[in-house]
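Just dropping this structure here.
The full complex has more chains than appear here; those shown keep their coordinates.
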Amino acid sequence: MEIIIYLAGEIHTSWREEIKARSNALQLPITFVGPMENHERSDNIGEEILGEQPNAILKDEAASSINNFRTQILMQKADIVIALFGEKYKQWNTAMDASLAITSGKPLILIRPKEHHHALKELSRKANVTVETIEQAIQVLSYIFEEK
Amino acid sequence: MEIIIYLAGEIHTSWREEIKARSNALQLPITFVGPMENHERSDNIGEEILGEQPNAILKDEAASSINNFRTQILMQKADIVIALFGEKYKQWNTAMDASLAITSGKPLILIRPKEHHHALKELSRKANVTVETIEQAIQVLSYIFEEK
Amino acid sequence: MEIIIYLAGEIHTSWREEIKARSNALQLPITFVGPMENHERSDNIGEEILGEQPNAILKDEAASSINNFRTQILMQKADIVIALFGEKYKQWNTAMDASLAITSGKPLILIRPKEHHHALKELSRKANVTVETIEQAIQVLSYIFEEK
Amino acid sequence: MEIIIYLAGEIHTSWREEIKARSNALQLPITFVGPMENHERSDNIGEEILGEQPNAILKDEAASSINNFRTQILMQKADIVIALFGEKYKQWNTAMDASLAITSGKPLILIRPKEHHHALKELSRKANVTVETIEQAIQVLSYIFEEK
């Protein structure tokens, strides 16, 4: 049984690499997918494909339409969503992806630093599991495949 | 034709009162519902009903379970969701409610200050309409019922 | 039993007035809803609410986001959709609305001039009933409520 | 991860060959499906299988029932729909297929010449991405699989 996991969340640190490395080390039968991790390219993809836009808002709209397209496809392929909230940034798209997962019936693991517990309380209550570290998330994933 | 609108978003300013007053002034056939607007009570409702909890995270979990219950009922009754992002706070539950609306096929109006356009670009691209003021949101609502 | 019907299609002739008048004459328990019929206002509504846009395409995008918002709300309230194709114009939004009705399980009556039969054959085959005149559409509606 | 794309739209030019060739050149893991591209055969398939029909409308109905059958199967297999509007013809079945994709939650890329922007504004606003050339559509597809 193969499982596909969408890794939603910030693209400023290398947390996706860490989660993939640990999953590989345990030989879990998981394929990970996610957003474009090159932040600059993600912001520029609209103009890269559609040409220069009249202003910053329209540049953002062009980029987000293509990023949303990518996310929608990969999310629909996914069996599980992991959403990680970092310590900085608004991260509203992470909250959007997490909520989409819950509403679509896709199991959700939330990774967040403890200090965000108050601001994330409603999302956390709807997530299947809330953890504080990548190590804990990997343990939860590993448990799916364990028999003893 | 009666329409019900859920007003998602921050509960620190009186924007809901303003939206209701303007809708009434135009005699729009709209009923507005929304979260508990008494912020302190919203935070304490878990302990108010379930008794003291062992720590701050569990106090939050108790409160959010009851607030989520209220939101789920009123959202399911709603034909439209309006989500307002203010200038302060994380507002992740607002993003969660907005994403739930989109995923459930409920039309969404996003109200946000212009300076948030970058952080909200993915959500804005999925919303039906993004505006900057309550006045604009009211104009959009009014337009539903106009014939000329 | 009250029935709500969304009248999709061109806004250059007064066909909606005719259908309402005939329905009233037969005292059918039907409420009709539909798009903004003032064509110019429909095209300008984006700039009316959101302000001047950088170019014609963006003016169209602003207008269509608000018109789509109106359509989505009224369509979700409707029990039946009637889509009328006239003899002129591209009318792709009419085809879009008709297809949305079919895909959402809403019964659809298609009204089209005979000469459009070839171009509309796929849509016609999926519609519940295809007729050529408003009079025929009214007869179909009336039949729902007849006992003999 | 394999992706299936349904190519909706006109069958008078060889745009599908171009899109397949470019996708192959980039070694994208995509399978393309679509309607019968032999226009004459598509129009005659009803009589080819069911025998001669009483008139032109019924010939069309017989053909469209079999073409709709093919489309429904292939669309349900597809992860993405690309709808191309050419410069000629009514193309109402293209609008129908595009709207079905949106309503079914399948991501949609719209390809259309700039001069159609006004007539396609409602559909364009609902599509994930609107582009003007096949090259741009390929860039959007390629972006799904890129990591940097």
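Order of writing sets the labels: A, B, C and D. Residues in every chain begin at 1.
Convention: a residue touches a chain if its C-beta (ideal position, glycine included) is under 8 Å from a C-beta of that chain, and two chains touch if they have at least 3 such contacts.
Since we're looking at a predicted model, the values are computed, not measured.
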Copy count of the single sequence across the entire complex, 4 present: 8
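Basically, only the chains that are shown with their structure count from here on.
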Contact-graph distance - origin subunit B, target subunit D: 2
Superposition of subunit A upon subunit D: rotation angle, C-alpha, nearest 5 degrees: 90
Intercentroid distance (Cα basis), subunit B paired with subunit A, Å: 24
Distance from subunit C to subunit A - Cα centre to Cα centre, in angstrom: 40
Junction residues of subunit A, two or more chains touched: 65, 68
Graph class of chain-chain contacts, one of line, ring, star, complete, other: other
Subunit A to subunit C touching residues, read off their complex: 54-55, 58
Sites on subunit A touched by subunit D in the complex: 4, 31, 33, 36-38, 41, 45, 48-50, 65-66, 68-70, 72-74, 76-77
Residue ranges of subunit B touching subunit A (in the complex, touch as defined): 56-57, 60-61, 63-65, 67-68, 71, 85, 89-93, 95-100, 102-104, 114, 116-126
